[in-house]
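This report refers to the structure that appears directly beneath it.
A single protein chain has been omitted from the complex, and every remaining protein chain is retained in its original position.
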Amino acid sequence: MQLFSKILSVGIVTEPLDDGGEGVELARQVAEKTQKLLGRAVGIREVDAGSCNGCEVEITGLTGPVYDLERFGLRFVASPRHADMLLVTGPVTRNMEVPLRKTYEATPDPKLVVAVGDCAKTCGVFQGSYAVAGSVDSVIPVDVFVRGCPPEPADILRGILAALDRLPPK
Amino acid sequence: MSGWLVEFFQIVFALALAPGLVGLIRWIKARLQSRLGAPPWQPYRELGKLFHKEAVVSKNASWIFRFAPYAVSASTLAIAFLVPVLVVPRRLDMVGDLFVVVYLLLLGTFWLALAGLDPGSAFGGMGSSREVTVAALAEPTTATAIFSLALGAGSTNLGAIVVAALNDPWTVLTPGHLLAFAALFIVAIAETGRLPVDNPSTHLELTMIHEAMILEYSGRYLALLEWASWLKLFVFLSLLANLFFPWGIATTLTPGALSWAIVTLLVKLALLAVVIAVMETRVAKLRLFRVPELLTASFVLALLAITSSFLLR
Amino acid sequence: MGTLVTGAIVCYLAGALAALLGNDRWGRILGAWGAASGAAISLALGMVALASGSVFSAVFDFPSLTGFALRIDGLSAPFLILTGLVGAASAVYGAGYSAAYTGVYSLRKLGALFNLLLLTLTLQVMADNALTFLLLWEAMSLVAYLLVLTEHREPATIRAANWYIAITHVGFAALLAMFFLLSAGDLSAAFDTLRANAPVLTQRNAIFILALLGFSAKAGLIPLHVWLPMAHPVAPSHVSALLSGVVIKMGVYGFCRIVLDLMGGGSAWWGGLTLALGVASALFGVLYALMEHDLKRLLAYHSVENIGIIFIGIGAGLMFQSYGLMSLAALGFVAALYHTINHACFKGLLFLGAGSVLHATGTRNMEEMGGLIKRMPRTALMFLIGAASISALPPLNGFASEWLIFQTLLGGSHIPEPAVALMIPIAVALLALTGGLAMACFVKAFGITFLAIPRSHAAEQAHESPFSMQAGMGILGLACIGLGLTPFFVVPVLGRALAGLDRLAWETTVFSLTLPLNTPATFGSMSSPLLAAGLLILLGLIPLALWVIGANRRTRVGDTWGCGRIAQTPRMQYTATAFAEPLRRVFAELYRPTKDLSIDFHPESKYFVQSIEYQSEIHPWFEKLLYQPLIGIFHRIADRVRWIQAGWLGLYLTYMLVGLIALLVLAWWTP
Partner (left out) sequence: MNSLFSQLAVLGSSLTLIFGLMLLWHRSVHAYTTAFAWQSVVLAGIVAVVAYFERDPELYFVAAMLLWLKAWFIPRLLRRMEEPLGAEQELQPYVNTATSLLISGLLVLFAYAVCRPLVALSHLPTRAGMPLALGLIFVSLFVIASRKKALTQVIGFLMLENGIALLAVLGTYGIPLVVEIGVFLDLLLGFMVMQLFVYRIHETFESIDVEQLGRLRH
């Protein structure tokens, strides 16, 4: 009973996604067909390739009521087989190099890769470490980089939507 | 002729609406979680996308893995043919009764469980093992509830049960009827993998039942399996709605009766969707080893249903 | 008819002779041909008997064998058919299968005994007086005993055979006593006489109990089922098929013959007791099957389950009969007989399939199998058909008969006595549970054995079995499908055959040869041909629909998804034990598993573990409770009378003389 009165009193808290796309960098132009096909319903598989988990905390925020990525038809899925997009975080460590590649192989075509966080692009403070194999795009092809350490949930969402070319009209 | 046309229309109707029902439940749940949520027609988009993606199949898998999606969808479709959705009496009533429906469900489970084992993945095996456990333990409840329904109607044929309930609207309030409804509702929850038995939106392999088995599927195979599982939910809910609250179902083939039947069915399904969404917001997933207790409870309900309809005749 | 019977006997005997006289290769092949042709004639005999209507009967009196009487009626015919079907299939199969025994065990004995077993089985169901019945019964038991002992150098085999022969003889003793009571001492009296005298007998309840005891020992009904999971696995696989498919069915036959035909049914508690035993067997059979990882033992436990299901039908039939609900009673018996034939087909098929697996991998342990579907695709397909049938999946034969049994039980609402009627829903629930668990068990059996990657080197090296073995499985596979699709034909035929016994009423008007299968009480309807057609059409339509909507048809082959691990090994797969673990925990109170956990710590610190050993076993505890004390008593008695044994021939001759004199004195004393 208390739960439902709380639900009633809170109402819908999802925020509209406002403009401000400076955190996103398009690495490759995605084929039009892919955009058309995936634009409406996308399964996302998150791969932690060795991040400090800062990015994960922000990504978790996406599923909450405030950012609510489901309203764009995006959904986190349990298996790369169900996924259309890989959300990769962190510098790729030696241990995660093969798994990352395997995950990419396991995902059916057409697929997109969004690399989240500065580490994914530059390896960040872990650059040059003996345990790090390299940036994400040195292992698998990346479509979009999302900058920030860690990036805000809104930026990640913008990055995903940029990959799909589906940013809401300004 | 028009009778067959209507039969055909029923199945198309069920097939077309099944994703929408799941979308509706998801949408209501999102609203209850203070989210905007995806629109109710999102599952259609997902199906469209999956049908146009390639499929990745494990190199360890055999033909069982590729055949299973077809077998599962065929058995679910066959169930959809047998269940009265809009009209009674049915021409297809003679093909199968409630027991046939139950065993067709088992047929689907059988294939899906085999497909879970086929690629040799530990997740798939786990899912299969749990799915067959839940399916087996739900059987006594189902059979007993069918028995108590059949006692009232004098037949296990679905059409006959619905007609009997239509002829005597007060039976709906008898405890036997209500208890059987409660029992079958729990079974429906367990069979369609909803909370609290299974969480349809989980990402954690260790807590999965249904999802774990289809973890290996992709592309058109996944689309078929998803559609089949949504159809199963749709069929189960319309079965519950029509067996226990048959008001509004068409008994003649006039357009007026048919459209009224469609409207009432939609209202009943929407109500059930709200019930499920509210319940899924309220309860947490049960530990796997408490699921048998839930099913035992449903069995006791069914047993009570049968005693009260048996001894108070 | 007479020529057919003679033909069958001649074929079997010729086969036995050929097997004895021929060399390893030709003896094996000719023996199999003899058995197969004899079985085919038995099958034809049964069909002719059924087709010529329930009124047909023929009496064969052989002057050289005084007191030996044979007769074929509506009750024998279904059993002749199943003997012929399973016999022919396993004979063909055995021709290839037994080649593996060349040079290891005696092929001559195996071939000859196999023929003799079929001969005794064929004649058993024709026996028309107590003497013939008992003689054949004992002959059949002994031949089966010798066949179980084929691999006589294995200690497990000897143990199993000992259990078998002991329990069989307990049953035989009960049957002997039963026939004495039934025929008032005149064992050579024809069954017709017994049938006429039965209603006025005083000890009807005692006869029933003895018959139940005797026949359930043969059929493997709980609690006399212990020999079954021991003896069936150790026999050669084609013999196992015959044992599980046909020999235990003789228990069903005998029970029907005595209780239904000769006694004409009895009080309600007869049916109730039979029903309860059936339910218990069905449930316990499947529960222990679930925990079994030896493929053939698993199948043997399923025989216990299915015999239970058959006895549920018979028990319900007896109960309805006692309340005068004749057409419902007929339905119960028809359902039971139908399931008997069906079980013979699919269990025969499954044992043959298990035999092929054993042949290819050399092991019965499921945990060492896997991936066989790629190496032996035909065997896998056949096993799959068998597995789907036994799990009662539509539209195969197991479903048709289980559906009928459900419908029979639903008729229980017509029973006037509520306390009795309340048993029925519980039976329905437990039967449904059994069905679900059987499905679970066969997902395990097929999935672990045939799917995924091989778990051992032997499984990697497996090969498809030779053509004769595939043909044997093919016959039974087709029979499973055929019997599943034609209940509208089989049920009325069985019904008419049973009605010929004049004990049950069969309303032929209800069971016309139309497609839907209506039960007498008009409870439900089912049409498996339409169902099968529907499923097939749908299976065809779905790919068509995919093509129409232009679905992507590209398929890429990749690794199994395992969260990105480097390589997949067989050890990462789910095992049979793991698969059954949830159910083991659910039914822990029934299984009472023993657990044994021992951890070796590192000598320096107990925070480091060197090795962990976990052992968990399931012992059928109620068997222990039941049999251990009995065995103890026998041991004590044996100890007491040990002094009789001296190992001196003269003493034994003296015993014989004393015994003879004692008997003569007794004969002289009694008038």
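Here the chain labels run A, B and C in written order, and each chain numbers its own residues starting at 1.
We take it that a residue touches a chain if its C-beta (ideal position, glycine included) is under 8 Å from a C-beta of that chain, and two chains touch if they have at least 3 such contacts.
The structure presented is a predicted model; accordingly, all values stated were derived computationally and were not measured.
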Shown chains that the omitted chain touches within the full complex: B, C
Sole residue of B:Ser229, B:Asn242 or B:Ser308 that reaches the chain not shown, by the stated touch rule: B:Ser308
Candidate in contact with the missing chain, chosen from B:Val6, B:Leu258, B:Val274 or B:Ala297: B:Ala297
Positions on subunit C contacted by the hidden chain, ascending: 418-419, 422, 586, 589
Those residues of subunit B which, in the complete complex, touch the missing chain: 170, 173-175, 178-179, 290, 292-294, 296-297, 299-301, 303-304, 307-308, 311-312
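Assume only the chains that are shown with their structure count from here on.
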Whole-Å gap separating subunit B and subunit C, where each centre is the average of the chain's CA atoms: 35
Distance between chain centroids, defined by C-alpha means - subunit A, subunit C (Å): 59
Numbers and ranges of subunit C residues touching at least 2 other chains: 554, 556, 558-559, 561, 563
Where subunit A touches two or more other chains at once, by residue number: 79, 81, 106, 108-109
Residues of subunit A that touch subunit C when the two form their complex: 79-81, 96, 98-100, 102-103, 105-106, 108-109
List of subunit B residues in touch with subunit C within their complex: 51-64, 70-71, 73-75, 77-78, 81, 93-100, 102-104, 106-107, 109-110, 113-114, 117-122, 124-126, 128-130, 132-133, 135-144, 147-148, 150-151, 154-157, 205, 215-216, 219-220, 223-224, 288-289, 292, 299, 302-303, 306-307, 310-311
Residue numbers on subunit A that touch subunit B, as the complex places them: 3-4, 7, 10-14, 37-38, 40-42, 65, 68, 70-73, 75-79, 81-82, 84, 106-110
